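A single structure is presented below for examination.
As you look at this complex, bear in mind that one protein chain is not there, while each of the others sits in place.
Let's look at chain A:
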Amino acid sequence: MVNEKDDSQRKKKESIVDLSKFLDKKVRVKFQGGREATGILKGYDQLLNLVLDGAIEHLRDAEDPTVIGDETRNLGLIVARGTAITVVAPSDGMEQIPNPFANADE
C-alpha cells in the first residue's frame, strides 16, 4: 500500500492534458463567468494560461446572459488566464445540435 502512495506522489507535477496537439489550431475556450472565445492556440504554460491569436469573443444576449448569441467582437492577440478557463475544445470538432433531451417532461 505504501508503494501505491509513492507512485501517486511523484515529485514532478505532470499535466493531465496535452495542449501541444492544439498548437496552431483553432480552439474554443469557455471561461468562468460565462464568457467564450475562439482563437488559434499559439502558446500555453503549465498553469493553463493560453496565448490565442486572432481571438474572437462570442458575446452573450443582452436579455439572457446565459445564452451565447451571434454577436462577436475581435480581440486579436490575447492571453487567456488559466485560472478562469473551464473548457478548451477544438473549434472544428463542434456543432450546435437541437436539444436531444427535449422530451424530458414525462
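One rule holds for everything that comes next: a contact is a pair of C-beta atoms (placed from the backbone, for glycine too) under 8 Å apart; a residue touches a chain by one contact, two chains touch by 3 or more; residues count from 1.
One rule holds for everything that comes next: contacts and distances are computed from a predicted model.
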| item | value |
| --- | --- |
| Per UniProt, the name of the complex member that is left out, chosen from "SRTD2 protein", "U6 snRNA-associated Sm-like protein LSm5", "GATOR2 complex protein WDR24" or "Bifunctional peptidase and arginyl-hydroxylase JMJD5" | "U6 snRNA-associated Sm-like protein LSm5" |
| Contacts of chain A with the absent chain, listed as residue ranges | 12-15, 20, 23, 31-33, 35, 37, 42-46, 49-51, 55, 57, 73, 75-84 |
